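All protein chains but one are shown in place.
Every chain is named by a letter (A, B and C) in the order it is written, and numbering of its residues begins at 1.
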Amino acid sequence: MDPREIIARRAARELQDGFYVNLGIGIPTMVANYVPEGMEVILQSENGMLGVGPYPVAGTEDADLVNAGKETVTEIPGTAYFSSADSFAMIRGGHVNLSILGALQVDRQGNLANWMVPGKMLKGMGGAMDLVASARRVIVAMEHATKSGAPKILDACTLPLTGSKVVDTIITELAVMRVTVEGLVLEELGPDATVEQVQRLTGTALIVAESVRRMF
Amino acid sequence: MDPREIIARRAARELQDGFYVNLGIGIPTMVANYVPEGMEVILQSENGMLGVGPYPVAGTEDADLVNAGKETVTEIPGTAYFSSADSFAMIRGGHVNLSILGALQVDRQGNLANWMVPGKMLKGMGGAMDLVASARRVIVAMEHATKSGAPKILDACTLPLTGSKVVDTIITELAVMRVTVEGLVLEELGPDATVEQVQRLTGTALIVAESVRRMF
Amino acid sequence: MNKIYPSAEAAVADIGDGATIMIGGFGLCGIPEDLIAATVARGVKNLHTISNNMGVDHVGMGLMLEAGMIASHIGSYVGENKLLEEMVLGGRLDLTLVPQGTLAERIRAGGAGIPAFFTPAGAGTIVAEGKEIREFKGRSYVMEEELTADFSLVKAWRGDRMGNLVYRKTARNFNPVMATAGRCTIAEVEEIVEPGELDPDSIATPGIYVHRVVRWTGYEKRIERRTVRGGGQ
Partner (left out) sequence: MNKIYPSAEAAVADIGDGATIMIGGFGLCGIPEDLIAATVARGVKNLHTISNNMGVDHVGMGLMLEAGMIASHIGSYVGENKLLEEMVLGGRLDLTLVPQGTLAERIRAGGAGIPAFFTPAGAGTIVAEGKEIREFKGRSYVMEEELTADFSLVKAWRGDRMGNLVYRKTARNFNPVMATAGRCTIAEVEEIVEPGELDPDSIATPGIYVHRVVRWTGYEKRIERRTVRGGGQ
């Protein structure tokens, strides 16, 4: 399995029937493809939409209907549109059950950095700071290490933070880790991963749960 | 002319074409009857309506369509409904050109008391505090003195205030007075009123404008 | 996802003693009469209510007041409510009067995750006493804090099983704001429609805010002040 698919597939298991979920750009968006059969999950998009449907059939794209990644999407029966202020009132008010987003770095305290690399192209934080500060639960879904094998899961983030102590769970192609006051607890291993491999690619000491399971 | 009619008729002259106006309960509500021919004035009602129309024809009353005085009203072409939060965002944001309301007391500094008489029936301030704090212009439209002839226009209000330094103009059946830093300036006299009479029924020294005019 | 409950009684069955409850409506316009009646029937005590008004004799929240189930109330106008006054003066009910716009904004803030904000309403009056006052651009503002509730009882016109709601005319008032601020929001609707029937551009309360939907019993809506045009007009 493609690492991104492993991550998205595993993250989808965190969904529950009736959940309202905000998915970030990239791997998190892919989570929508793995919603278990028969489960109803409503996607919130911070540009002002509740009830995001799949991508449109070619030829039916609507320039007025995009998600927060500016991708063309569709509506579902029961979709509602609202303003950006109302959308972030919804987010800030803690009404979104779960926010899944990517990261450049996460650390053992649940600090998250995903918006800025000093000296690199200016982008901006978009809605990420609002989302991580207020969703009831925040899951980081990302590849475990950088392309060159450098750890992204650290003792302490070195990049400017998106949120302080905001992450609940980290899901990578190699592991599922829970943020606790003692540090990161390794709870599950990816299809072919070993504890040693995960620890080697992680920049902070992991607490290995008594019963580490396989993801799938 | 009935004193209340004099007041409402004179207050209506403060309206301008295209104004958005909030009218309080009682005499202020009567102002709507005297909007000059050809002038378009849009009435805001703080329970969530812009574009309040006249009372309904008997038999067409709608329980879902009331003004802030809980009276049945009608809509006009272009009416918009919104929530109480949106209504007061509109008021607080200074988008209402003019607020006309009644008073128990007003003083020379433009302080207004119209919501509470200690020891009397509890009522509550409703939206009055928000309106007087934020409308671009606040006019008090009221009978000049109490039924027993006691002044309501004073050096300093003795009742709990609705707003501090909020009133711009006072219109009674006897006079039009403008609030200035020097005190209340008597600018116009009611149909049969004299300067002496107005001063006698007023609890603060009035500054008589150089050219006191008749209201009508 | 089906948020529809079979009855008002079932929808309010877990409202317990001491709960904080927001109740929508302006005067008697847009009040959730069935939900109020079902709450009264439950006979719970020591409720903390938040509502712009307090009903009138034997109608709306007047029924809750008469049942002696309200320990404290936050509102902006309690009008000609003799029993309320007696209870307040007798120390049996703790009443807090709040400017109407401040009330609406405190509730919005509660739903929107904003713990406090500044407003000019009430600056220089007894409403500001004991509160932080701050100047911005030379003008005084009062700091006001958010309001939330265990339950919000709201009245809408149409709703679907996902909790999407639309309101009718001025019966909207406090209902959509309170819908956002209840940990459990229960909506009484006149008509239940299928998801997709409500225009997505016109949904006033997106379903995320609503936990339970109940169809009203079709009672006659009350008019507080019936005003009509003069005969000749």
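In this section, contacts are C-beta pairs under 8 Å (C-beta built on N, C-alpha and C of every residue); 3 or more make two chains touch, one makes a residue touch a chain.
Quantities reported herein were computed from a predicted structural model and do not represent experimental measurements.
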| item | value |
| --- | --- |
| Among the chains presented, those that the missing one touches | A, B, C |
| Full-complex contact with the absent chain, from A:E14, A:E46, A:E143 or A:E173 | A:E46 |
| From B:G59, B:P77 or B:G119, residue that would touch the chain that is not displayed | B:P77 |
| Among A:M39, A:A85, A:V117 or A:A156, the residue in touch with the chain that has been omitted | A:A85 |
| Of C:I15, C:I50 or C:A109, the one touching the omitted chain in the full complex | C:A109 |
| Residue numbers in subunit B that touch the chain omitted from display | 17-18, 20, 40, 42, 44, 50-51, 75-82, 88-96, 134 |
| Positions on subunit A contacted by the hidden chain, ascending | 45-49, 54-58, 61-73, 75, 81-85, 87-89, 91-92, 111, 121-130, 133-134, 160-165 |
| Contacts of subunit C with the absent chain, listed as residue ranges | 105, 109, 112-120, 134, 136-137, 139, 141, 145, 166-169, 172, 199-202, 204 |
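Basically, only the chains that are shown with their structure count from here on.
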| item | value |
| --- | --- |
| Topology of the chain contact graph, where touching chains are joined (line, ring, star, complete, other) | line |
| Inter-centroid spacing, subunit C versus subunit B (mean Cα positions, whole Å) | 28 |
| Where subunit C touches two or more other chains at once, by residue number | 108 |
